[in-house]
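Take this structure, written in structure tokens, and hold onto it; I'll ask about it next.
What follows is an incomplete set of chains from the complex, kept in their original frame.
Lettered A, B, C and D in written order, each chain numbered from 1.
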Amino acid sequence: MIEFSNYDIIRNLIFAAQWTVLLSLVAFIGGTLVALALTALRLTRNSILQKLVAVYIELFQGTPLLMQMFLCFFGVSLLGYEISAWSAAILALTLFTSAFLVEIWRGCIDTLPKGQWEASRCLGMSFLQILRHIILPQALRVAIAPTVGFSVQVVKGTALASVIGFVELTKAGTMLNNATFEPFKVFAMVAVIYFLLCYPLSLSSKILEKKFNVSR
Amino acid sequence: MLYFGDLLPYSDVFFGGLITTVELTVLTTFLGIALGTLCAVLRQYGGATPRRIVASYVELIRNTPFIVQLFFIFFGLPAIGVMLTPWQASVIALTINLGAYSTEIIRAGLGSIPKGQVEAAKVLGMTFRQTLTRVIFVPAFEKIYPALTSQCIIVMLGSAVISQISVEELTYAANLVQSRNFRAFESYLVTALLYLGLAMMMRYVFKLIGKRLFSFRESS
Amino acid sequence: MSLVNLHQVHKYYGDFHVLKGIDLDVKAGEVVSIIGKSGSGKSTLLRCVNGLEEYQKGGITLDGKEVTSEDIQVRRLALSVGMIFQSFNLFPHLTVGENIMLAPTIVLNKTKAEAKTIAEEMLEKVGLGDKFDRYPEKLSGGQQQRVAIARALAMSPKVLLCDEITSALDPELVGDVLKVLEQLAAEGMTLILVTHEMNFARDVGDRVVFMHEGKVWEEGNSKKLLSEPETEELRQFIGAVL
Amino acid sequence: DVLQDIQDRKEIRIAVPQDFPPFGSVGPDLKPQGIDVDMANYIADQLDVDLKIVPVTSANRIPYLQTKKVDLVISSLGKNPEREKAIDFTTPYAPFFLGVFGENSVDVTKMTDLAGKTVGVTRGSVEDLELEKYAPKSLNVRRFEDNNTTLTAYLTGQVKLIATGNLVATEIAKRQPQRAPETKFLLKDSPCYIGLAEGEAALQSKINGIISTALENGTLNDISMKWLKAPLPKGFGA
């Protein structure tokens, strides 16, 4: 009855890929903001806050992203709030992203010699001043490559939003596959689009890593 | 509002799913690390062509979502005449996935071995294969063991997706139960906790194994 | 009048008793060298004086005010006590000039222009007037250490603590750094330095403190102490170092 | 009171399938179309409110209702006791027969023949529950997340038998004649109902009213003619 040309397939996939990109962007920005807050909590020398952050990381690194999606999707509504597949996906991806970024950034901050903190303290700087003027600028340089590298995981993570019904690239793929029954072609195209989205990120992460390692 | 009592009649289903997830994880951890080791050796010491092939494989897998890889293997391959059962398809997909990530990790380990170690083995008359297995592997794996552990856990958690092709693992169990008793949140919450337990257990088991493998670090 | 005073200071790391009742009195303008074997507690002593470590018993006063390791206190202290480390601890992402200007601007609230004037003056003093816009990694170790001194001086401290500041340097670079210290001493700066440079301790220092097993084992006039040690321990130590 | 909410909001949110032709499937613009979509439009018209289409899968359509993400589920929903415990139903709006379908080569004519065979089915559907209840224990039920996946599994040959609706089987035959499934036997006469949250009596009677009018004025029959190319069975809805 309805005929899909290759052009139709590609057009629809690319249309859906826009949602993948948007979802990735929002989730990545959300994850970065939450991770920044958590990193700050972690740097305070309050052991209770540090423990809470550790539990947070354990929870969201120790459970499947798929489960996090399901739980956000069905759990938030149980609390009496409306939540769309889009918001649930963003929420889950934000939690997931932040848990990994906090860990990555901690590694980066830990690579800074203890002497940097001590020298700053001896010059009379406050905790926040040390963070802002000494630690962050240096940690940022180290962190940028692994952070960009992790963004690939976020893009790929958005594929799971298909399971809670959000129509992004993967979901569009299964729908189109059903309508056209050309699984080999459709899924290959889906894979290629993901590759085109992710590979530049992987590549720039590698280049950044080289660049910053050389100049050290 | 939350009621977990409705889950009790399905404890068998959860248990069955848990077992399947564990089986899959154990199997693919072994296969994946073996594949990764092979590829890492090719990438580090092989000729130009094998190196390029391995590099392409790694990039391809690392830059596409696992669920798409899975669908491609399960639904796409029959179109070219390769028919796999859901179980086979998942084992292959998981192995290929872990293989790609562990290639990168293990290669870093191989790269961390000082050149002098290889030369020392060479002047003692060992073959390349003997050098690899007797001299290089243990210290190389020791270096990257924590990273490898994390990656195996990530792959285990990623296996949740294979419920999509009807493999009756833990997430499948959660989906099945919630389709029967309509307790979606409760089912998923319990399942998430089971995964968390599995992840912690894996880390523990890896640590024990590591202690044995790398016992030379703390003894005497 | 005493500028820095330690009275029966005890310090533990967990169960480990590092400082076992230190008494020390340093007057303004004095140059005091602390010597002793590795592990005898010299660094720990300095770190207690500027509040980087807390101590458990006794008291330390600076200019008559008590010293503790609370954060706010350390920052107040930093206004009077400068510290220079073995590993220079320059900030690698800032130029030499910025390294020196940072604390005066954000801690002392000086304007950029004021801070710049100070920085240039201090760099001149340590003989690096032409390196203002370099990044630290482009400098030799000796130059880096002199920048660290300039950075500390820019806060116009009353006393400067130096912890083996030449021991990470190649031998040919040590001289430049010691020359700067000598000049500071001549200008009347109060210096407390942990050092292995016996010649420097003898020729420039007023007083030598020999630490052993967490105690001040022997102290006194530099020349006298080093040429006629009273205790067997100091004699051995001098024998091993020279 | 959901009915009140709908009228206040001037909008009704209805869950429809997007992977279950002819009830709901997507065209080249990826927008749903089909019996359920027409039905949803009709109801929105009758209530004189705007319609918001929410695509769902078989597995999550009931949670959608329970968590109040939608007001109605018009998603080829069959009735069974388990579901009746969780949600309420209106009167039926479309005919549906569930059956087992499959390749010619598989020799199955009744439930007991299924012993030792493998059947693909969509998780949580009525046919899933029917098989669970009546099929021989040795039947290997392979459950997929949604109809899309179930159909793909059959079309790619991953399963040789599927349990689904007669109309779905017809649809497959239309799209992929070479894989046209043969009817093996019927599982259940399971007409489609509209689902709504429990205890919404006002909404329930309002919708029931709309359905019986539609039955009387021939609208339901028109929809049937349009999508099934056949009139409603005699005595439907009686």
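Here, contacts are C-beta pairs under 8 Å (C-beta built on N, C-alpha and C of every residue); 3 or more make two chains touch, one makes a residue touch a chain.
It should be emphasised that the depicted structure is a prediction, and the values quoted were computed from it without experimental measurement.
Q: Can you write the complex as a formula in the shown labels?
A: Only one copy per chain type is drawn, but the file holds A x1, B x1, C x2, D x1.
Note that only the chains that are shown with their structure count from here on.
Q: Can you name the chains that touch subunit A as well as subunit B?
A: Chains in contact with subunit A as well as subunit B: D.
Q: If you average the Cα atoms of each chain, whose average lands nearest the overall Cα average?
A: The chain sitting closest to the overall C-alpha centre is A.
Q: Hey, which chain ends up farthest from subunit C, C-alpha centres compared?
A: D
Q: Using CA atom averages as chain centres, what separation in Å is found between subunit A and subunit C?
A: Chain centres of subunit A and subunit C, defined by C-alpha means, are spaced 46 Å apart.
Q: Could you state the distance in Å from the CA-based centre of subunit B to that of subunit D?
A: Centre separation, subunit B to subunit D: 39 Å.
Q: Scan subunit B for residues touching two or more other chains and write them down.
A: 75, 78-79, 164, 184
Q: Which word fits how the chains touch one another: line, ring, star, complete or other?
A: other
Q: Following the definition at the start, I'd like every touching pair of chains, please.
A: Chains touch in the following pairs: A-B, A-C, A-D, B-D.
Q: Once bound in the complex, which stretches of subunit A touch subunit B?
A: 58-59, 61-68, 70-71, 74-75, 78, 152, 156-160, 162-163, 170, 173-174, 177, 182-185, 187-188, 190-191, 194-195, 198-199, 202
Q: Mind pulling up the subunit D residues that touch subunit A in the complex?
A: That would be residues 18-19, 25-28, 30, 55-57, 60, 63, 67-69, 145, 148-149, 151-152, 155-156, 174-176 of subunit D.
Q: Name, in rising order, each residue of subunit C that touches subunit A in their complex.
A: Answer in residue numbers: 50, 52, 71, 74-79, 81-83, 85, 87, 89-93, 102-103, 106-108, 148, 151-152, 155.
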